[in-house]
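Every protein chain but one is kept in place in this view of the complex.
As written, the chain order gives the labels A and B, with residue 1 at the start of each chain.
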Amino acid sequence: MSQQISRRDFLKLAGVGAATTAVLTGCGPASRYVTRAPYIKMPEYTYNGLSTFYATTCRECSAGCGLVIRTMQGRAIKVEGNPDHPVNLGKTCARGQATLHGLYNPDRITDPIQRVARGSEGGTKMDWDAAIGIVADALSKNKPDEIAFLVGMAPDHLFDLVADLAKTIGAPAPVRYGALGMFEARTTLVKAAEETFGQTGLPFFDIGGADLVISFGANFLETWLSPVAQTREFSKMRRGQKNKRGYLVQFESRMSQTGAKADEWIPITPGTEAMVALAIGRLIVEARGLALPPAFANVDVNGVVEASGVTLDALNRVAGLFSLYDRPLVIPGGGALGLSNGLQTAEAALALNALAGNFGKDGGVFISPTNPLADQYHRPASGREMQDFIQRMVDGKIKVLFVHGVNPLFELPKKLGFGGATKYVPQIISFATFPDETAMEADYVFPDHHGLESWGYQKIATGSASSVLSGAQPVIVPFFNTKSTVDVLLAAAQKAGGALASAFPFKDEVEFMDSKLASLLNVDGFFSAPEINTFAAYFQQYGGWWKTTDNRIAPSSADVLNRSFKADAAQFDGQGDFFFVPFVSPILGEAGANKPWLQEVPDPTTTIMWNTWVEINPATADKLGIEDNDVVRVVSDYGEVEVSVYKYPAIRPDTIAMPFGQGHTAYGQFAQGRGANPADLFGPSVNEAGDLAFGSLKVRIEKTNKKRQLSRLEGVLGVYGFDSK
Amino acid sequence: MSSIAKPLALPHAEEQEDPREQLMHDPRSRGEMNDMVMESMHSTTWKYWTVTGILAVIVVVCLFYAWYYLIMQGLGVAGVNRPVYWGIFLVEVVFWIGISHAGTFISAILRVLKVEGRRPFTRAAELMTTFGLVQAGISVFLHMGRVWLSYWLIPFPNERGLWPDFHSPLMWDFMAISTYLLSSTMYLFLPLIPDMAMARDRSTGWRKAAYRILAIGFRGTEGEWKNLITAMNIFAFAIIPVMFSVHTIVSWDFAMASRPGWSSSVFGPYFVIGALHSGMAAVAIVLFLIRSTMKNMKYFLRPEHFDLLGKLMLMVSMAWAYFYFNDYIVSWYGGDKWEKIVQEFTEKGPLWYLWYAMLFFNIVVPFAVLWNKKWRQTPWLLAIVGLLINAGMWLERYIIIPETLTINRMPFTWRLYVPGVEIVLTIGNFAFFFLLYMLASRFLPLIPVWEVQEGHESHTLRKIGKASIPTLSDME
Partner (left out) sequence: MATDLQLPVFTNNSENELAGRWGMVIDQDICTGCQACVAACAMENNIPFVGEADAGYGRTMHWIRIERFWQGTFPEVKMTPYQPVLCQQCHKAPCEPVCPVFASVHSVSEDINLQVYNRCVGTRYCANNCPYQVRVFNWRDYTDARQRPELVTLQNQLNPDVTVRRRGVMEKCTFCIQRIRHVEDTAQSEGRDVRDGEVVPACAQACPADAIVFGRVDDPTSKVSKAAITSRGSHMLEELGTLPRVTYLAGGSAQ
């Protein structure tokens, strides 16, 4: 009695009779292969009415929070945070909570399929052997440099495999991309750190240790880098110190959720963040009566006041705060970096930190710990790198494209032309779990398991002071006829034979992971084990492995202040009247739109559910004769979208803002045809670091005569008064 | 019309009315009146059947089918939401209970006060009470989320020891309405007995069989009359407090709740007077319809009755205005923050026009029209005034329930109410009311012949000199 059984068979059997029912649980190392056993021999970890908990890693974004999934009788019931996990210490965000709606999503791709034609619904179902054959052929029959891998920011074990695979066959290194990475402007941050400190790595801002945080556009409480960890640190900063309340100042043109929590929200003209930062530095130095370092020497404070719309009083007040508080911290991020002068902003902010003298100190700036597998941080591709990639596609240099964990047709701005470039690629193989836009355009879809059905690990990029390798394991038996992409690639490598087969002699995903984890044997950490089976068991039990020491790297700050910084005004494309501020929906993120409960979780600032809106200052709207819920056309030089208006009190009158996350043309019934995608307006221009300057846009608004009611949680009568409609 | 000579040489002769224009001084023989009433019951035209048929279809579609739909889909198909958990269904409950007050008021209070003008239209008003309560009851059930479990409101012994909560105003309401329905049906039935006996003696076929059962063997002996009169007197006195209590208790559904705009101690009498306001107005409409569509009714229902009704309507309207502003000023002067917001919302909010319409219909219209005796005596005008008052009173309940519910102590939740399937069901409710009335008009004598007869007996014209002077003899 050791035949394998699927979950659905189990349910059928359970209906037939309890006596012969299989016992089924998520996992444990042995239960990777679920076997049928008599009912009376129930495994010790499964009792009717009692829950079983599995530690794993959240895949809703790349922050890699540790989760503990409560399961009961083979079903995943509830997502809870892993209290031991250094990133989130038992906490989760809304997206993490809703990950079960991805797992049990009615629109998941259930079987490997071959599309009849790209873009068509459905396709011919295949069996997995045929699918593996196709992957094997794609790997072995094409010239190595014509094979391309495009993968998402999670999971890392797949990235490692693909990277090894590419190296073995001599193909170009896999490209990582994610819309969150673009909106976070990670490349700019990394580049700024490199230029400032001469060290590579993602900067780490110790919010929890600071007592004054000045943020230039960093939406660190929403989606930026590691929001759960940063929210915890914010809470520590605000209320965690004895007899002192942390103070937050936010410079941004549209009040984000983070701005809403700020003690001072200072609306600033987009693109003037760098000069404001330098002006504040100059005012601090002047107030202290010190010699003016070259860093702040070039800035003209009055010119800054004029350009930025921030009053001299406000600048002086913020400068004064530096003396008032012990451990000031300046964070550049998000929208402020996605401008043509984003790199200058990041560097100017780091210069302010240098002035505060907080490099490598509590409440200061660090370089994030290197990951336990001791390789470098694989940042997602910048806008420029993606443009190069698309150019390779257009030039016909890519014959087969493997896509996993990313939905470039939605996440890349339309203007970059990924959609048009696909027709130059003869074969596209998608490993999508959901029928997203890219999967619709693929020739084959070989669906991967959902994150909660998968093995894996994630190298934590930032968010934890210690070096963390977060572990993932399946919490339930796969719900559909899906197959782990790592397994598919390993099997394909075997099938392809030759050097490929001998380079990857692994029976399955777990063996491959074990080979990677082997480097952690006998290393001091949260646990330590002498051999791989014990280590792997602990790794699953605790949801990863991490050091218990502070592994943050102190950056050098020797001569930051003696460098000279530029602070140009940002360049804006287009002739419109309005600056355009796109931001990632804090609830939906880049890939939450197919989860009905996330759709119904109200946006923290506007309380809107289920749709996209454009935020316009009420005074501006009145001037233009626009009411709430009027549909307007937002037009940039590169595209246009139609979207309903939300009169938002906390946005500059010369600025409009739109959330990113909706506007799907595929991706299941809850996402498809809902809302609009602000990325359709983006142009191709990039900043000095190569990141897409998505905010460097001037757009105009055209009225349409349509109206589309936005669903809000708030009662308009109570929040905006009786005369609001 | 009549050929009796007018009294001469009286001053202001042109202002004097001919007493014979009054029903009580224009007697006809008992047999003749019986025949007139019987004829009105028997004569049905194609118009009658068309209207009845249309009403029946409306009832089936708009009430029963829509109700089925509502039950199967849940209350989501109605317009209720958070914070407006109560919508038009409860507006209808209060409205129909209000309508039902007229019957008891006219029949019981005016009987006790011996207002002679009541005689020909007590029956019509009592029928309104019963049929109105039927609509109110239906609306209560429409309102409930799980109507199939509504019997849990009944305190019946059960093995789980579960009882309804008598703390709940809804429980009081349930008790009061059921008591009222029961007693008003009884009170409808008692004065009906002699008329049933009359009809029994003048019918054949199924009607005779039905009337025989309803007449419960009444033959008109002195003993029977004596018992009947005693019973009616007891009921007349007993039902008056029930009537006052029922709408007071309905008002407590609101007044007992801790909501701004509701928690008001004057709601009891204010609701009772409001009920009379709409009830009287509804009687005017119904009387106009009866008079203009049924045979022989012009004899029984005369301008003098509309005059009486008009006076009552005017009086009630002024009383209602008093209570309304009493409530208004007390909450205004009280200065409670939330009460003020509710007032501001009703007057200046997005539904401000409802408030002005309510005051116009309920106060201005009756005040402007009903001071004029000529106008009062014009049945169609009175019916229109009645219609407007009813619209106004319906709006009043709409303002009190869904509109006031928009405002609560959590401004974040303030939201307007947009009716959905309620509108259809309201149409169904009204159709059902009129359908019942249409059917009853051909089955029950809408004029209590014996009461009119009794009036004739006690009213006589006596010749004193050359003039005929109306006199009233006390028969009891």
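The rule we apply is simple: a residue touches a chain if its C-beta (ideal position, glycine included) is under 8 Å from a C-beta of that chain, and two chains touch if they have at least 3 such contacts.
What you are looking at is a predicted structure, and each value in this text was computed from that prediction instead of being measured.
K.L.:
Quick one: say which of A:Thr52, A:Asn617 or A:Ser636 touches the chain that got left out.
P.N.:
Checking each option in A:Thr52, A:Asn617 or A:Ser636, the one touching the absent chain turns out to be A:Asn617.
K.L.:
One chain isn't shown here. Among A:Ala55, A:Met153, A:Ile169 or A:Val228, which residue touches it?
P.N.:
Spelled out, the listed residue whose C-beta touches the missing chain is A:Val228.
K.L.:
For the chain left out of this view, which of A:Phe204, A:Trp265 or A:Phe722 touches it?
P.N.:
A:Trp265
K.L.:
Given the full complex, what residues of subunit A touch the hidden partner chain?
P.N.:
Residues 49, 72, 75-81, 88, 90-98, 100-101, 103-106, 108, 221-222, 227-228, 231-232, 234-235, 238-239, 245, 255, 257-258, 260-261, 263, 265, 267, 479, 586-587, 596-602, 604-605, 607, 609-611, 617-619, 649-653, 669-670, 709-715, 719-720 of subunit A touch the chain that is not shown.
K.L.:
Under the stated touch rule, tell me which residues of subunit B contact the chain that is not displayed.
P.N.:
73-77, 80-86, 143-147, 149-150, 152-153, 162-165, 167-171, 174, 253, 256-259, 405, 408-413, 415, 418
Assume only the chains that are shown with their structure count from here on.
K.L.:
Could you please specify the touching residues of subunit A with respect to subunit B in the complex?
P.N.:
Listed in rising order, the residues of subunit A that touch subunit B are 714-719, 722-723, 725.
K.L.:
Within the complex, which stretch of subunit B touches subunit A?
P.N.:
83, 344-345, 348-350, 406, 410-416
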